[in-house]
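Note that one protein chain of the assembly has been removed; the remaining protein chains are unaltered in position.
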Amino acid sequence: MTSIILLSVFGIINLFVGFMKSKKILLPLALLFLVVVFGTNLLSWNNGQTYFNNMLTIDNYAVAFTGIMVLTTLFILPFSQRYIDAEDENLAEYYSILLFSLVGAIMMVAFENMIMLFVGVEILSIAMYVLAGSNKRSLRSNEAALKYFLMGSFFTGVLLFGIVLIYGATGSFNITEISAANVMADGTTNTMFILGLLILIIGISFKISAAPFHFWAPDVYEGTPTLFTTFMATVVKTAGVAAFYKLMHSAFGDSITAWYPTMIAITVLTLVVGNIGAVIQPSVKRMLAYSSISHAGYLLMTIVAFNDLSDNAIFFYSLSYAVASVMSFGVLKLVSDERRDESFAAFNGLGKTNPLLAFVMTVSMFSLAGIPLTAGFFGKLFVFSAVVATGNLMWLVVLAVILAAIGIYYYIKVVIAMYMQPAGENTKVPVSSFATLVLIICTVLTILLGIVPGLVSDIL
Amino acid sequence: MNQIPDIIRQVPLEYYLFFSTALFAIGVIGVLTRRNAIVIFMCVELMLNAVNILLTALSAYRSDPNGQVFVFFIMAVAAAEVCVGLAIIVMIYRNIRSTDVQLLNHLKW
Amino acid sequence: MITALLLFWPALAALLVLLIKGQGAKKVAFVAALVEFALAIVATTGFNAADGSMQYELNLPWVESAGIGFHIGMDGISLLMVLLTTFLVPLIILSAFKHDYKDPNIFYALILFMQTGLIGVFVALDAFVFYFFWEVALIPIYFVAAIWGGVNRIKVTFKFFVYTIFGSLFMLAAFVYLYFQTTGTGIANHSSDVQAFYQLALSAESQSWIFWFLFIAFAIKMPVFPFHTWQPDTYTESPTQATMLLSGIMLKMGIYGVLRWLLPVVPMGVSQWDELVLILSIIGIIYASVIAIRQHDLKRLIAYSSIAHVGLIAAGIFTLNEQGLQGGVIQMLSHGINVTGLFFIIDIIYRRTNTREITSLGGITQNAKTLSIFFMILLLGSVALPLTNGFVGEFLLLMGVYQYNAWFGAVAGLTIILGAVYMLRMFQGVMFGTKSEVTEGFTDLTMNEKAVLIPLVIMVFWIGLFPNTFLSISEPAVMNLMTIINR
Partner (left out) sequence: MPFNNQAMALLCLLIPLLPLIGFIVNGLGNRKLAKGMVSLIGCGTVLASFLISIYLFVDFTANGSRPYTVDFYNWISVADLQIGFSFLIDQLTLLMMLMVTGIGFLIHLYSAGYMSHDENFGKFFAFINLFMFSMLLLVMGSNYVMMFVGWEGVGLCSYLLIGFWNKNTNYNNAAKKAFIMNRIGDLGFLLGIFLIFITFGSVSYPQVFAEAANYTGGIDSTVMIAITMLLFIGAMGKSAQIPLFTWLPDAMAGPTPVSALIHAATMVTAGIYMVLRSNVLYALAPSTLEVIAIVGIVTALIAATIGLAQNDIKKVLAYSTVSQLGYMFLALGVMAFSSSIFHVLTHAFFKALLFLGAGSVIHAMSNEQDIRNMGGLRKYLPITFITFLIGTLAIAGIPPFAGFFSKDELLAHVWEHNKVLWGLGMLTAFMTSFYMFRLVFLTFFGTFRGTEAQKSHLHESPISMTLPLIVLAILSTIGGFLGLPAVFGENIHVLNNYLAPIYGYAQAVNPAAGAPIHMDHTMEWILMGVSVAVAVIAGILAYVMYVSKKTVPVAEGTRLSPLHNLIYNKYYIDELYNTIIVRPIMWFSSVFHKVVDVVIVDGIVNGVGRFVTHSSRTLRYAQSGIIGFYVLLMVLSIALILFLNFFIG
């Protein structure tokens, strides 16, 4: 709760600081804010409370995911260096929007009431619409914003319709009460409830870009300025999945038969679409967009798994995925800003010109691909474990394994470009010290979690 | 004011349900068929209002204020969405002198 | 403790090597590898060869809540594999001394780093630790092959990487499944410890499919026909040191995996499929041998011969009798030594003549007598001439296969004929006949090259003359293994 308040306050402070001439102070200040938020967030560990008349619950689950999201934001901000250097007049607004949207994200992982879920989703989404279109003069940015906005608001309507139907069937927005209402307990099929449930699932699926409601994602990711794409791929996705997981488990755990087939279908489809779609993308950014769809699929597997292992699995996976994504998008941003190119060719010879960046990118690719020595491996291992533990979903694991192998196919292409292709005319990419630091921290974190996953693998 | 729920209850709940579902469907169809960004957005608003009506009705039927409270939230959020949405559309209009969504298909495949 | 030291010393050394700019890196790497070998010797001297169970065990919590322990240790089979690895790596590093690879620090660091992965595979006693190192060994070799390799390296190593990982992921899935079938004690309900896996009593049906999940991973790594097509290209395109690592040590990972993680874990699955595996392996022997006969690229020829040899090892191991298993173990050592030596000799020839085409070579023996001797000895080891290392292994393996099924034995035995055909053809084309343009000024071995070959040749005869030195180390472990398989 303190985190939400602090973030809101800091967002406003940031706006005011923006009026001052000196933009230099903005970044350190924002980082400082985030560090403070991260710290205060940890204070709530094992110290859960509910707020607003049972509308928000800050439990360990919320704290853990808030931690991931704040940390990720902390890592993302230093890549805005270019905006600072360019004396972009809107910088303070961007920072503030990010801080505000974090509030939405935290609400999504801490919601106890559908209203909070809805508000959180919208805070996050509306902020994203703005950020997607933040490059006003770029047609691509415009297009991304419009697509995101139109489809996003459409699915806001869908989401709401679902919530309303559930409200109609159960008479409550509170997830505990919904669960307690237990409308399917006596074996009756409450059409309104099921309809609402399915529509709700569809609505959230859109937000986390699960197939077949993923169509917006590749286009929007590609058009959005890379800095904000990173945010979308990490914070937004983490928040969405965490909320989804919480919703399904807390509110609809008992009505699993109603949503299980649909959920499995969505999971499978997401895995397939994400992995297959990424294979031939010529643009690294678009490839990463598809890859983020596929990771949504792996995350959804935890929802399908639905057992006592899935909590930790989703947490670990989210963390490893978020960190790896920051690294990959971060390097992509640095490289594409310098080389004005987002294709694989932009990475040619990076191993020669920027060994560090290339190494970071390699680690992140391996982590995303789930190869040992990186956190991604254990992420996948835990997710698969959770699914196997259900006992009857071995086929899903096999499918996921095959698709993971396909994933390696496209991730390794980046590595090949960096180390095995000649640099050609590509020159050294300048990297700010902040960004370097962040990349190193992320890399260390990824490898550390890849060697001793026990550090965080069972905190929930 | 206490009579309002009673007045609402004079119409069967199914009517509200069908009405708002129909309204919602009209909104969806509008989104599907229109090419003008503003009209599409209006249709989305139509969907939201369908939800609002249903919420209100359900709230009244159940004598539960939560539903109506939610309506306010929805309205507020919708307002915010309108701001942002219109701003985006205006921005695009400035760039391409049109609000036809079909024209914006540079990002694909 | 010494197991952990063996495991992590190369990785630490790799970090050190990474920091050294210029050609000094190789010296440090070489010394580090020698130290590692010394450690392995120390481990051997302290090893109780009469004991078939695990020794030098270390069991630390890794993912504590899940019952996954960082459990490492060695029995006789592991020890032999560790010895092989630590013996070959210094030689492989030494063999690269004459090459001026760009970025030598990274090159040698990757090799040392790979050593950690390899050792890890051989000492892992927890399924996930095993998988972990299994992949850890792959990454460095991929980079070595893909960065310092030949013209088509990118495409070829790409396939190698994706193909092998593809297989490995199935193994992972199987491990996860097995893990949930265990009912361990202690902190968690489940355990991925090797002993827990050995105690599993799964239904024949699930063993059947787990068998394939595990087998595909190992079969691709070895590689067994028909999962072998990545191998000739990769061997050919990789720099020689990578080829030596791949063929000399890495393919033993697959065989070792079968011994440690397949046969004892799903014995019923094995009994359902062993015949098919034997048939595949034996097809592979004949198939690869026949192909090798007409290869004109030396590296590719040895690559195919390696498929044939590994096919025999696989066949022998799947007979599940003691001759087959012991033969497999000893042949792993022999093959590692022979193939490493042969690839090095090919490298020597290539460096002097810039070609690996048999047709453009010839008459080298007139200029390079010493080379001829070494080449001949390694070749004889490879064609299993008695009193060389290859004989002991092939004899036991063929005997094992013969006991399983006489006809299989007879067909598999064709390897000794076909092996002679392609090897002698190669030797004749390269060493005999009249000199060609490129071999005109061929110079004999340098000290450095002799330093690599002499230890290998000593081992050829050591294993050939006194195989019991090694057989006795692995015997209790193999007996133990058989007890578990026949439980």
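Note that the chains take the letters A, B and C in the order they are written out, and that residue 1 is the start of every chain.
Here is the rule we use: contacts are C-beta pairs under 8 Å (C-beta built on N, C-alpha and C of every residue); 3 or more make two chains touch, one makes a residue touch a chain.
These numbers were taken from a predicted model, which means no experiment stands behind them.
With respect to the full assembly, the chain omitted from this view is in touch with A, B, C. The missing chain, though absent from the display, is touched by one residue of A:Met151, A:Ile204 or A:Ala324; that residue is A:Met151.
The chain that is not drawn here is touched, among residues C:Trp9, C:Phe30, C:Phe395 or C:Phe442, by C:Phe395. From the options A:Trp216, A:Phe252 or A:Phe382, the residue with contact to the unseen chain in the full assembly is A:Trp216. Touch with the chain that is not drawn comes from one residue among C:Leu19, C:Leu60, C:Leu387 or C:Ile458, which is C:Leu387.
Only one of C:Ile293, C:Val438, C:Ala451 or C:Ile485 touches the absent chain when the whole complex is considered: C:Ile293. Mapped onto subunit C, the interface with the missing chain covers residues 159, 162-163, 225-226, 228-230, 287, 290-291, 293-295, 322-323, 326-327, 363, 365-366, 369, 373, 380, 385-387, 391-392, 395-396, 398-399, 402-403, 406, 409-410, 413-414, 416-417, 420-421, 424-425, 428, 431-434, 465-468, 471-472, 475.
Take subunit A: the residues that touch the chain left off the picture are 146-147, 150-151, 154-155, 158, 191, 194-195, 198-199, 202, 206, 212-213, 215-216, 218-219, 258, 261-262, 265, 273, 276-280, 406, 409. Panel shows subunit B; residues 28, 31-32, 35, 40, 101-102, 104-109 of it touch the chain omitted from the view.
The working rule: only the chains that are shown with their structure count from here on.
With each centre defined as the average position of its C-alpha atoms, the distance from subunit A to subunit B rounds to 27 Å.
Remark: subunit B and subunit C have CA centroids separated by 66 Å (rounded to whole angstrom).
Put simply, the C-alpha centre of subunit A and that of subunit C have 42 angstrom between them. Every residue of subunit B that touches subunit A in the complex is listed here, in rising order: 17, 24, 27-28, 31, 37, 40-41, 44, 47-48, 50-51, 54-55, 58, 62, 64, 66-67, 69-70, 73-74, 77, 80-81, 84-85, 87-89, 91-92, 95-96, 101, 104-108. Those residues of subunit C that touch subunit A in the shared complex are 61-66, 128, 131-136, 139, 143, 146-147, 153-154, 158, 161-162, 165-166, 169-170, 172-173, 176-177, 179-180. On the subunit A side of its complex with subunit B, the touching residues are 114-115, 118-119, 122, 126, 129-130, 133, 136-137, 139-140, 142-147, 149-150, 153-154, 156-158, 160-161, 163-164, 167-168, 171-173, 218-220, 222-223.
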